[in-house]
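Here the complex is missing a single protein chain, while all its other protein chains stay put.
Labels for the chains are A and B, by order of writing; each one numbers its residues from 1.
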Amino acid sequence: MLSREDNALLTQVERGTPMGTTLRRYWIPALLARELPEPDGAPVRVRLLGEDLIAFRDTRGQVGLLDEFCPHRRASLFFGRNEECGLRCVYHGWKYDVDGRCVDMMNEPPDLQFKDKIFITSYPTVECGGVVWAYMGPAERKPALPSFAWTRVPATHVTVSKVIQESNWLQGVEGGIDTSHAPILHRLLTSNTTRPGFKPDNPFVRGKAPTLALDVTDYGYRYAGIRPLDEANIHVRTYQFILPFHQIRPSRSEGGVPLVAGHMWVPIDDDNTMVYNWEYSTTDAPLTAEDRLERRLGNGPLDVDQTTFRSKRNRQNNYLLDRQVQKTESFTGIDGINVQDRAIQEGMGPIVDRSREHLGPADRAIIQARRLLLEAVRVVSEGGTPRGIEPTYTTLAAAEAVMPREADWREMTLAAGSQIEQTV
Amino acid sequence: MLSREDNALLTQVERGTPMGTTLRRYWIPALLARELPEPDGAPVRVRLLGEDLIAFRDTRGQVGLLDEFCPHRRASLFFGRNEECGLRCVYHGWKYDVDGRCVDMMNEPPDLQFKDKIFITSYPTVECGGVVWAYMGPAERKPALPSFAWTRVPATHVTVSKVIQESNWLQGVEGGIDTSHAPILHRLLTSNTTRPGFKPDNPFVRGKAPTLALDVTDYGYRYAGIRPLDEANIHVRTYQFILPFHQIRPSRSEGGVPLVAGHMWVPIDDDNTMVYNWEYSTTDAPLTAEDRLERRLGNGPLDVDQTTFRSKRNRQNNYLLDRQVQKTESFTGIDGINVQDRAIQEGMGPIVDRSREHLGPADRAIIQARRLLLEAVRVVSEGGTPRGIEPTYTTLAAAEAVMPREADWREMTLAAGSQIEQTV
Partner (left out) sequence: MLSREDNALLTQVERGTPMGTTLRRYWIPALLARELPEPDGAPVRVRLLGEDLIAFRDTRGQVGLLDEFCPHRRASLFFGRNEECGLRCVYHGWKYDVDGRCVDMMNEPPDLQFKDKIFITSYPTVECGGVVWAYMGPAERKPALPSFAWTRVPATHVTVSKVIQESNWLQGVEGGIDTSHAPILHRLLTSNTTRPGFKPDNPFVRGKAPTLALDVTDYGYRYAGIRPLDEANIHVRTYQFILPFHQIRPSRSEGGVPLVAGHMWVPIDDDNTMVYNWEYSTTDAPLTAEDRLERRLGNGPLDVDQTTFRSKRNRQNNYLLDRQVQKTESFTGIDGINVQDRAIQEGMGPIVDRSREHLGPADRAIIQARRLLLEAVRVVSEGGTPRGIEPTYTTLAAAEAVMPREADWREMTLAAGSQIEQTV
């Protein structure tokens, strides 16, 4: 549980709030690169940390991310014309380049123009991993570019999607780094079903309730959920949490190929989150077209409208929960592993009241994540650099295995390249 | 008219408000028994006095009514699994019985569980008259079970339905105990119509504007609207008001059989009300399938969606008001007697500003009801027991008749079994 004050501190992200200031020290996913498929194409609305912005790809291919509203009379640049290396407001023809400079002023005679005095808020962007990332913080603190394992593999080997979640970002993070719910919420009741989820014979399900072992690192933490299987063996599944909102977990393709997967929970505003979902192949085998449909997770184009990024199974239709299926096939009666997560996390309300929780030992990873986020806020307020800024996370992965009780799970968590500070 | 302060006092029902505390001393209808048709069936969302709750019928058939949110991490129990005498949260598998005890904790190893320390808010329930009633007040003040004439007749002889009204509950009560509007709002303009309402030759319509005679009783009041018909005769129609929100009135089946009918206006929250509608046969004749359609009132399955309990004629479509019908057939041009009531009461806005009313002698029953409700709030605040708690109302009914001017209407109001305190 958290005090109401700490709950507000962790969840509020608008400019000027402590967490808003902290998040603005990181590179933040702004949109998918494929939403801006061509130079001089249609501009796109982006709402990020409570700010209304417009993204566009200019004639040279560079992505601009500007305040939505023209500084002249505050017309929306969503209506803008993307032409000749700039975005032009259609109201009076003022035009801005990707750096926010005003480069034309159609409505004023040349001798009366005052272009040099006009700037629009613009944020630096970079594209990698199929994502356009933005930096919304102070120029002098701009960190190294994002560089995750998944952003560096060839495009043939990685897929990334996004979907809107109608809740605060922290509810997403806390679901993503919580191993204890996974074989419960996502459980299947029978092996005789094609629905997504963990079948009864999966050691993840067969294992008893887990104990957690957690190493705090310079990027956040890694941890394992350790489930006793029998006298000799345990099931171990590891996760990485990289501040402020990155999760890495082991996964598997539809065809059974081992993958590494993860999410980023990016605040749209206090009450809405854009969830980014990525998966990449750790072998030579590229992803297949089927993999890119993300049927199992319910995040792909079959499940999420690719214009609005709203899930077809959503709060308004109770996620198409089928009570008969819940009786006989799956624990929830809802199809799609991440649809199940969204149902639960949206069902808590926009910002859950953490002062009314009752946490136990299985919630230690959540408790630790909150501590690290509160620490990050404090470090930023003192002028320092919080965890997850320095790219010590670049080779992280996660894994899952059945192993002898006496084996060391840490050997399995793939090259960390980072400092372990403390084992909790 | 009321002061703004008294208007707020009477209309606000959330926990901790004076009226909220008062209402929580009574048994409150929570949902229809038929919404929980079978043991271990689907749980149902219930919003009552501003509280979000989940109802479920357990393996033994008992109805539980729990806080919607799991005390662990506040996931919604709407998604819960109803199994083996309890409702299990699908997020981490915590499970609660109808009394709110935590009986399982799937995510924690046995030696780390702390079930005994976890309780979820639960309210006692009882089923009678086809309704599940809840008691949301202090345990030591739990009153005798609800026992109305209509809850004690055989199921063959009674029908009960419900419909959402988009206004505060008091607007419903004040419409229900107001005889003066009935032969005006619900009037037909011609006898040559099949639309529901009171025809011109009905003595209720033929009679002149009424005078009101009212007896305050230990349960609330009974009163009569007395309408002069001619030199010799009057039309009398009686009503019972039982605190806090029960009305009893005379009625008649589609086939002309005399019935007794009534409403309960149960606050969903300050701005929304669940209106319960019941009718029972006072003779040996059971109700027919046609009676159960409630065509005349517009409350049955033909008129109200039986999943959402929203009326098909509603504010968004102006209740399908037909101005031509209003010119030639009915006073309002709206079909359904209680649809007409809802149109008027919702049209006042969520909470009508009673400081801007202009009441007259015909409004005496309304004025008296407010006085009794204000008295109940005061009595409760002083630790006492308000009217309508003790079951002195169990044999009440209401009737309608043409009678000689000199006859006593009180003889007609069927066994009161209660104390008359004052005649107003």
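Everything below uses one rule, namely that contacts are C-beta pairs under 8 Å (C-beta built on N, C-alpha and C of every residue); 3 or more make two chains touch, one makes a residue touch a chain.
None of these values were measured; they are calculated from a predicted model.
Looking at B:Asp353, B:Glu390 or B:Glu421, the residue that reaches the missing chain in the full complex is B:Asp353.
Only one of A:Asp6, A:Glu108 or A:Glu375 touches the chain withheld from this view, namely A:Glu108.
In the complete assembly, the contact with the undisplayed chain comes from A:Ile118, out of A:Val103, A:Ile118, A:Val153 or A:Ala213. Of the options A:Ser76, A:Asn272 or A:Thr288, the residue whose C-beta touches the omitted chain is A:Ser76. On the side of chain B, touch with the chain left out of the figure occurs at residues 174, 180-181, 184-185, 208-211, 318, 321, 323, 326, 331-332, 334, 340, 343-344, 347-349, 352-353, 356-363.
For chain A, the list of residues touching the undisplayed chain reads 41-42, 69, 71-76, 78-79, 81, 90-93, 105-110, 112-114, 117-118.
Everything that follows uses one rule, which is that only the chains that are shown with their structure count from here on.
Taking the mean of the C-alpha atoms as each chain's centre, chain A and chain B sit 48 Å apart.
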